[in-house]
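Subset of chains shown; positions unchanged.
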Amino acid sequence: MAVETTPAVVELSIPCRPEFVSVARLAMLGVASRMQFTYDEVEDIRLAVGEACTTAVGRAMNANKTNAQITIRSEILENKLTIEVEDKVGRMPEVTAAAAPPESLNEENLGALLMELLVDEFTVEPTAEGGTRVRMVKYAG
Amino acid sequence: MNLKMNTRSIDDRASLIDLEGEIDVYTAPNLKQQIITLLDSGVRHILIDLTNVEYLDSTALGVLIGGLKRLRERDGSLDLICPNPRIKRVFEITGLDKIFDMYTTEEEALDKMRAKEGK
């Protein structure tokens, strides 16, 4: 069994605006590609991170806070990738994605549903600064 | 990393939107606008070709669902051409493959759409 060692850390900060979400996706593609993930798992991670940033951008646009930054922090261990996406633009609304019938899905709960489905662990918590922290864990191999 | 959009008229009630690139929170509004423009010009059957789309997120799904609703309200249709298994998978895991009519080739999709127009 692999011994847990100190994780490598990649941290990215982008403006909370639609045109920068692709920067986060590309950076995560780079991180995940260097790990033991399959091609499909790398795609899952790219989409999950894109969704996490997209909810923040949506809330930032509603709150007129597109000057804020989003932080995407990855902790990389041999077979475990932990990603925390943190914003300062308000709380992510409670979502009941899994229960909803497909017809009633809107963008917001679709995003939450995708994140839940694409990673192994998915938690959302409000931050002390009045924002949201999405934490996702994906295991490789 | 952008979205290229190519719209082509099939007949006066039907159009095909050929997409290439990424549909995300940055580019999805362009697709939404295009759907609205077609609707306003009287188009009731829209076929969206996702063959060359290499990324698509919840924003894209939202726009497609919205378009589908609007068109169905007007007895129209919004169908998808989606041979790429990665992209198809996003519809499958969200259950949206049950909401959209999805085809693998343009030919097949056009046949089915003409049938819908017929009735």
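Chains: A and B, in written order; residue numbering restarts at 1 for each.
Rule of thumb we're sticking to: a residue touches a chain if its C-beta (ideal position, glycine included) is under 8 Å from a C-beta of that chain, and two chains touch if they have at least 3 such contacts.
Source: prediction; values computed, not measured.
What you see is one copy per chain type; the file as a whole holds them as A x2, B x2.
Criterion: only the chains that are shown with their structure count from here on.
For chain B in complex with chain A, the touching residues are 1, 22, 24-26, 55, 57-59, 61-62, 65, 86, 90, 93-96, 98-99.
The touching residues of chain A, when paired with chain B in their complex, are 18-19, 21-22, 25-26, 40, 43, 46-47, 50-51, 54, 57-58, 102-103, 105-108, 110-111, 113-114, 117-118.
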